[in-house]
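Excluded from the complex is one protein chain; the other protein chains are retained at their positions.
Here the chain labels run A and B in written order, and each chain numbers its own residues starting at 1.
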Amino acid sequence: MKRTAFLAGSAAAAALTGCGGSSAPGAIAIGSKDFTEQTILGEMYAQILEKKGLPVARKLGLGGTQVAMEALRRGDIDLYPEYTGTALLTILKGKASKDAAVNYATVKRAYQTQYQLTWLDPAPFNNTQALATTQAIRERYHLATLSDLAKAAPQLRLGAIPEFTKREDALPGLQKAFGGFVFKDVKLIDIGLKYKALELGQIDVVVAAGTDSQIETDHLYVFVDDKHFWPAYQVAPVVRDDTLRAHPELAAALNRLAPLLDDATMRGLNAQVDGEKKDSVDVARAFLTQHGLA
Amino acid sequence: MSAAAGAPVAIRNVIVTYPAADRRAVDDVSLDVPAGELLVLLGPSGCGKSTLLRTINRLIVPDSGTIEVDGRDVRDETPEALRRGIGYVIQAVGLFPHMTVGRNVGIVPELLGWERARIEARVDELLELVRLDPQRYRSRMPRELSGGEQQRVGVARALAAEPRVLLMDEPFGAVDAIVRTALQDETLRIHRALGATILFVTHDVDEALRLADRIVVMSAGKIVQADAPLHMLAKPATPYVERLMDAKDAVRRLQLIRAGDAMALGVDVPTQGRIDAERTLREALTYFLEGADRLAVVENDDVCGTLGFDDVRRAIAAAER
Partner (left out) sequence: MSYLLHHPDEVARRTLQHLEIVAIALSIAFVLALPLGVLAARNARVRGPLLGVLNAIYTLPSLAVFAFLVTYFGLGLVTTEIALVAYAQMVLVRNISVGLLGVPAALREAALGLGMTPLQAFLRVELPQALPVILSGVRLATVATISIATLAGKIDAGGLGALLFAGLDNDDPNRIFAGSAAAAALAIGADGALRGLERFAALRARG
């Protein structure tokens, strides 16, 4: 009995020091959240830096905004792609402006002051939130705008991730801005499964992101934001200041990627992974090679 | 087998109070048990007899008072060392189900660090002592045994380290009457063979009368009377004892007197039957009731005396003095 405990203890100690996602000391740890667009971005950041000869460790697929942000603050990762909207509302708990540039400036300033984290250049694509549905449902209920949806909601089932039910730029905010928006049922679904649920008819309306590829491939209808409720959100790498100091060339390298990513491009990359089932590593490499970044 | 001579036990002013109770479980009890005595603690449930027994091997620690075994205070050594020198048999037997009979019996020697060969030999010796064939029993598992067999193993286990004191707490309460009688006989036989001091707890008056050199009647934590069985029947100290022992019943006393002790010497009278000297006067009475006037008392097939009803009366009268 005692011997077993000792062996277990030493095994534990040995294993804990050599972590499961091991990064070599000095390697730049690149994180990402756990959906397609994030893993593609994370992979691209990694390959760009590797091309520059920097040591890189990948910690992609982290479980949510909180996990990623805490890991970044602790230094378990050195950078990850974050959206201005998410940063404003979930992390800083502030108010979003309609102007994308204003949002970017706000988060950049706040992150620098409060967390010693730097926002690099934002990509042009707008990953704002949206609500989408099938053409069939749209026709059946004669829906076009978010206002229409607000009134029709009691007959419809919504599929969303838990964050959506809490964020001010999500359901609570929609209810305040439009009235209504009381759905017959709200099903909490993993991001990766929501379009499947819509396809199977288990939900009628899905929370979408502007660059989701399924919008094109499944021919979905995105509700018109008639009150301009949702501001424009942009993505950028958020990096630790000490990492930037240690690797001054990092910022310039990643900033070369930003201008290349507009709505169509990002959606196309997402589609290759989600729709064509290609590996995100290959998709990233192909894109970067094409543009001479890797 | 070496005779393990008994050790004396001295109990002085022992008081035990249970935390939740308003009265004492053992109320200032003092008792001297001479070496080799078979002492029976007799009384109804709750009288404190079990509690008192368990202060001797420190399973219960008294609030005050001292206990000495073989002249040494039981607090002078660790509880484990003390208990390994004192045999302990309980009603539920408590044989370890996952060990063979042999391993059960040899457990105390194993704890004491005896070598394998010595333990094996001792286990065989003890199984024979309790009349269980070692060949057949040593590899059996407890659950394969009957209640009586289990308790024999329990007794063997208690004796393994040659204790000079043996504590038995209502050991035969869970077996049927026939088996109980056989086990009582075993106890007497072992006591004679080993000479250990035995403290035996029971609520069964007949059992007490059969086994005891001395009976201690307890009630409400106190000793009511301590006396040899015959004396107690002849001279009960309180009405309670009288009722408990059914002391007025003279026939009861017949069980306690051997034919050999009551017989008349001189062998020239006619007899109408024979009786072994070891048998009690109670059996003799049966013969008399069936028509015999005199019986020949026999020891190893030799007639050594005769017994008539007048001898019986004389023996009873003598006991009262």
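General remarks:
In this text, a residue touches a chain if its C-beta (ideal position, glycine included) is under 8 Å from a C-beta of that chain, and two chains touch if they have at least 3 such contacts.
Everything numeric here is computed off the predicted structure, so don't read it as measured data.
When the whole complex is considered, the residue among B:Cys47, B:Ile90 or B:Ala277 that touches the unshown chain is B:Ile90.
Check A:Asp34, A:Asp121, A:Glu168 or A:Asp263 against the missing chain and you find that the one touching it is A:Asp34.
Of B:Asn57, B:Thr187 or B:Thr280, it is B:Asn57 that touches the chain left out of the display.
Of the options B:Leu38, B:Leu52, B:Val69 or B:Ile107, the residue whose C-beta touches the omitted chain is B:Ile107.
Contact between chain A and the absent chain runs through residues 1, 4-5, 7-9, 11-12, 15-16, 19-21, 31, 34-36, 38-39, 59, 61-64, 66-67, 70-71, 74-77, 190-193, 195-196, 273-274, 277, 280.
Contact between chain B and the absent chain runs through residues 57, 59, 80-85, 88, 90, 92-99, 107-108, 111, 141-144, 157-158.
Here is the rule we use: only the chains that are shown with their structure count from here on.
Each chain gets one centre point, the mean of its Cα atoms, and the points for chain A and chain B are 85 Å apart.
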